[in-house]
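Every protein chain of the complex appears in place save one, which is left out.
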Amino acid sequence: MSLELLIDILIATVPLMLIFATLFAFTTWLERKALARIQNRIGPNKVGIPCTRIGLFGLGQPAADGIKMIFKENIVPRGADRLFHLLAPILALIPSMLVLCFLPLDFPWLNENSVKAFLLDGAVIFFFAITGLNTLAVFMAGWASRNKYSLLGGMRAVAQMVSYEIPLVLSAVIVVMMVGSLNAGEIAGAQKGGNWFVFSPWGFAAFVIFFIAALAETNRSPFDLPEAESEIIAGYFTEYSGFKFALFFLAEYIAMFAISGLAVTLFLGGGDGPGLAVLPWLSVIWFLAKIFALIAVMIWLRGTLPRLRVDQLMGFAWKFMLPLSILNIFVAGFAWHAEQLDNKFIMVITWLISLAVLYGAASGLNQLNRGKVRPREYKYAE
Amino acid sequence: MNEVIAFWILSAIAVLGALVAVRKRNLIHGVFALLVFFAGLSGLFLLLLAEFIAAVQVLVYIGAVGVLLLFAIMLTERVAGDDGRRMTSRGWSWGLVVAAAVFVLLLLSLWPVQQLSMPKAKDPSEFLTQISDPGYDGNSERKRILNSVRTIVNRWSN
Amino acid sequence: MSELSHEPVLQQFPDAEWDEAAGAVIVPLGQARTMAEWLLGQGVDYCSNVTGVDYLEREVKEKITNDAGEVETVTRTEPARIDVVYHLYSMQNKTGPLVLKQRTSRDNAEAESLTPVWRSCDLQEREVFDLFGVNFKGHPDQRRILMWDEFEGHPMRKDYTEPFDYEWEPTPHNEILEKHQKGKVIV
Amino acid sequence: MRILGGGIFKGMAVTLRNFVGSYINKKERLPTNDYSWRADGALPQSIGDYPKEKGEQLSDTTTVTEYSRNFPMLLHDGGEPMDTVRCVACQICERECPPQCIYIEKDYDENGKYIKRPAVFDIDVSVCMSCQICVEVCPFDAIVMNSQFELSTPDRFGGLLVRRDDLLKSNDYYHKIHPEEAAARDQKMAVEKAAKEAKKKAAAEKAKAAAEKKAAEAAKEEAK
Partner (left out) sequence: MSTAAAPNYELIQQDGLETNLLEVSMGPHHPSTHGVFRMDVKLDGETVVDLRPVFGYLHRNHEKLAENMSYLSSMPFTDRLDYFNSMTNNWAYALAAEKLIEVEVPERAEYLRVIMAELTRLVNHVSLVGFFINDLGALGTPLLYAFREREKILDLFEQASGARMMCNYFRFGGLRNDVPEGWLERAAKVVDHFPSFLDEYEQLLCENEIILSRTQGVGNLPRELAISAGVTGPMLRASGVAYDLRKVDQYGIYDRFKFRVPYTDGDTGDCYDRFMIRMLEMRESIEILKQALAGIPEGEIMGNAPRVFKPKPAESYGRIEGPKGELGFYLIADGTPKPYRYRVRPPSLINLTVLRDMCLGGKIADAVIILGSIDIVLGEVDR
């Protein structure tokens, strides 16, 4: 009996890990290539099939990088906390891998029982609980390296992650409110048939807040302060090399997948998309495609934006995102009640009002926070 | 059988974490050990099918309390170095007495919990189907846990 | 750019000399600070360049007309000295330059710091201190700037000799090549 | 009214334009890999696929562009290099070289007589800073700049100290790598040569005239 359970668990988890590890490799290539093109470079194009000159658009690059990473020397600084230095990358990887299980991916090889092992009632809550562990890993890495830059990076990371978790959760609350369930599968199911939450003013606002907070949670540009290269070298993984660094790297990307996956589940209809009636397994493809769309936007932002300063980052979370997401909860509540009335006209009015309120609040908060910051005019002397 | 093994493993982790948290000279190490203890506890909750409490345990204790502790240490201590300060206060004997008293209290309150017993699932997979079953009433589980907590509290206050 | 005339300076400070060949005002001893402050009041608000010049003791042959009206070549010894040169401009009037020189002896080189008047002298006077060994009285933070703190000597002085471990890399011939073959020079 | 985050969207539009442009409009967006905007339009020789296969040697005429300079070479006018070498070992370049990377020894025949060519002419490539001062001060147009760039070697003194015989290159080679400059130099040399010859001729004529005069005077004297 327990063997069957073990097999069930393996069937559910191993493909998940394999798929996302492969996707991670692919994403590193994609990111390098896309960034290169954004910056008018070519990007990796040499590494393809070994011992030939076939480049395959540089698709062999992740493999080559991986091999390099594994064989690189593992350097632990003198005076560093050896145990924590070792534990930190592992602790970073485990939670990000773990939360992948909560994504409502309907793999065709999973039977009714096994897949639902992960569809706990409180999947969304579990998701946030476990992604919160990342903070600890980052702090551990920053502290254990015994490097001032690492410590600064770790402190920044903790402050940033704790602050952005609040708007992240508050915007997810809206969806939970609307669906009335914390179950990821139910949330995805509620959006079947193009009825995605992102297509409503409150849903859209929540999605934007969620996405921005997700950028901050995963330390992506423009919120990559914990690893701000121009200020604190590489932040908390300044002192990491070789395979430990690779683990951090992997953890970061897996976390990106996970949080994009949650965004897809909450706002973009999960595996919903055309053609599902004919081929049910397409839902997995749709799900992954949506994740990649979000990751593409992340890459695009990374190629465009400089980063914020620490105080601005905090100000943005507490003075802009938090009030807006709280307001959004109220807006969504009203909208929910309006929806219950089942009246087209009222719905339209609700839409318009909530649009106006949200946009007005956003620009008002923006004005408040920005102060006198605006483009300037200059004089000329002949 | 499975849950028994899991229970012992998790308990061991929790107890070890707690012991290390108490014993460690280095405050940061201590905090992380404490977090391990919390994690073990959360696993125990999960084992009791109290998944919500387990999640909240992780969210609140590891996510919030742990980070709060780390922040507090970070802001008050010299984080970059571990100065070997006295880890036991002079009044440790009083602490021992209080700890023993608390332990006895807990021991006294232990026996009704055993009566409550864990859900008698014959098949582990039943566990899971039970959870995913639409008809499964999570509330009753919660009630059960709450009842046990209430019993403990009542016994203690009486 | 119109010239910044030195005449008013000479009028104000009768002790100041005018060096025609160099086009510079030689600041009388101990009056540099007052002169600088006066100049700042006159609108000379910008000190562009501060540097030192080291002159070793040398013999100068000069043609002079003696009392009898004959041209005569006289050899005289010019004492060793260090000049600290300031190039001053006025940003508000867009005039300049006015060159000030503080003269000091080589052995116990000491000059007045003009940093309190013009902040731009700060790093440059430190550089003169570092490379020429001129001690600036009144400089707020006189440390070595380009050389390291433990360095001995002042490299820009004309009589400075390189230390034995000076890393000099000419073409590898003769003794350099020999040394290398003996394994003494690591290149 | 300013759109919220409008500046960021503008910036994103620019990066998107560049992203797409790097696929469509390579000439504009990827100029470092597309040399068609250059005057000659050609991809520089040997740059195309730079890291070569093992054993695949770069040819001797590697050059980035015909204008580039890298380190000096000695010119000879063809044939046996040391017979037609232009350098006379006057050591002006050795004196003027800013980083002191040239080392010259004059050549003497067995009688100890100075023959106008260098016995040793070494340039230390690791010290040379490609400034071209030696070319400018050379009165004999004997030293010019090579543009070969594949010079890396693990051997500090054997490989980076370039000896006379490796420095000697023919004028034809010079024409190949720097056609414009070489032609101009040849022309200048021709003009100088012509001037010199004219001067020589004039001097010779003068001497001849003087000789004739002398002869005439002598004859006169004799006649006396």
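Before moving on, here are some points about what is shown:
Order of writing sets the labels: A, B, C and D. Residues in every chain begin at 1.
In this section, a residue touches a chain if its C-beta (ideal position, glycine included) is under 8 Å from a C-beta of that chain, and two chains touch if they have at least 3 such contacts.
Model, not experiment: these values are computed from the prediction.
Which of A:127, A:149, A:196 or A:210 touches the hidden chain is settled by the complete complex: it is A:149.
Within the set A:23, A:88, A:105 or A:305, the residue that contacts the chain not displayed is A:305. When the full complex is taken into account, the listed residue touching the unshown chain is D:67, out of D:23, D:67 or D:108. When the missing chain is restored to the complex, the residue among A:5, A:23, A:38 or A:184 that touches it is A:38.
Subunit D residues in contact with the hidden partner, per the touch definition given at the top, are 5-8, 10-11, 13-15, 17-18, 29, 31-32, 37-39, 65, 67-69, 96-98, 129-133, 136-137, 145, 180. Residues 35, 38-41, 148-149, 151-152, 156, 221-222, 224, 228-233, 302-312, 370, 372-376, 378-382 are the ones on subunit A that touch the missing chain. Not every partner is drawn; the one left out touches subunit C at residues 1, 21-24, 40, 45-49, 51, 53-54, 85, 87, 91, 94, 97, 99, 115-124, 127, 131, 140-141, 144-148, 155-156.
The working rule: only the chains that are shown with their structure count from here on.
The greatest centre-to-centre gap from subunit B, using C-alpha centroids, is found for D.
Centre-to-centre separation of subunit B and subunit D, using mean CA positions: 80 Å. Subunit D has its Cα centroid 58 Å from the Cα centroid of subunit A.
Residues of subunit D touching subunit A in their complex: 4, 8, 11-12, 14-16, 18-19, 21-23, 29-30, 33, 51, 53. Within the complex formed with subunit D, the residues of subunit A that make contact are 34, 37-42, 46, 53, 300-301, 303-305, 359, 362-363, 366.
Note for the complex: subunit B touches subunit A at residues 1-2, 28-29, 32, 35, 51-52, 55-56, 58-59, 62-64, 66-67, 70-71, 74, 79-80, 123-125, 128-129, 131-132, 138.
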